[in-house]
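Handing you this structure, nothing more for now.
Removed: one protein chain of the complex. Kept in place: all other protein chains.
The block that comes next holds chain A.
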Amino acid sequence: MATGEPLIVLDSVNKWFGPLHVLDDVSLSVGRGEVVVVIGPSGSGKSTLCRTINRLEPINSGTITFDGQALPAEGKALAKLRSEVGMVFQSFNLFAHKTILENVTLGPIKVRKEKPAAARERGLALLDRVGIANQADKYPAQLSGGQQQRAAIARALAMQPKAMLFDEPTSALDPEMVGEVLDVMTSLARDGMTMVVVTHEMGFARHAANRVIFMADGKLVEDAAPTEFFANPRSERAKDFLSKILTH
């Protein structure tokens, strides 16, 4: 649950892709240890929102603060900030030419300058935690989607991040593999990790989230506790969205 000052604060953030207003005056704060799930129809700007937090997408106006500091625009300061924010992508993006273990130890060794032996030991422990320690020496292409995504989570955790961003982490997975990834995410949430999760997994939103954010057309439409949001959505847009996804 949120305690003390918020870790991530977005204030009146605007972003355009050409004429398209993808983020329309979005303000949001995420407390330490809080799990915020972002849902909404496709094209609503939820992935973009997630990607602005580590500045993979620059914004046009507004401010984003992480751990009390405004996001640096570029250079070393930005790289340092990114190393403190873990990111998990829809398409895993494991380094294709490196083994699973090398994927996990690359950041600690190259960014944090950890000793390879120590990074390796911690990397193996992380792979064990996500249940794929026996795949350490394989290449990403040799793993199933679910295993690759768990490796990607381990890679992000290896940087000992202050927060984790998940950009539709289960959308590219076969249905039977969604569960194994959500299990890892749920255990992370339970351990107190601050998480921003863009997802279509309503089950995860219900049981693991502290708050649900509903976005539509670049606007942040609702911000509520999951029980409240799913039982009583206030806006027509959210009611319409929920009726479409929950009736099947």
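In this text, contacts are C-beta pairs under 8 Å (C-beta built on N, C-alpha and C of every residue); 3 or more make two chains touch, one makes a residue touch a chain; residues count from 1.
We adopt the following convention: contacts and distances are computed from a predicted model.
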Among "Na(+)-translocating NADH-quinone reductase subunit D", "Phosphonate C-P lyase system protein PhnL", "Glutamate ABC transporter, permease" or "1,2-phenylacetyl-CoA epoxidase subunit PaaC", UniProt-listed name of the chain not shown: "Glutamate ABC transporter, permease"
From A:14, A:65 or A:93, residue that would touch the chain that is not displayed: A:93
Omitted-chain contact residue, chosen from A:29, A:65 or A:83: A:83
Candidate in contact with the missing chain, chosen from A:46, A:155, A:211 or A:237: A:155
Contact footprint on chain A, counting only the chain that is left out: 54, 56, 74, 76, 79-80, 82-87, 89, 91, 93-97, 106-107, 110-111, 139, 141-142, 152, 155-156, 159
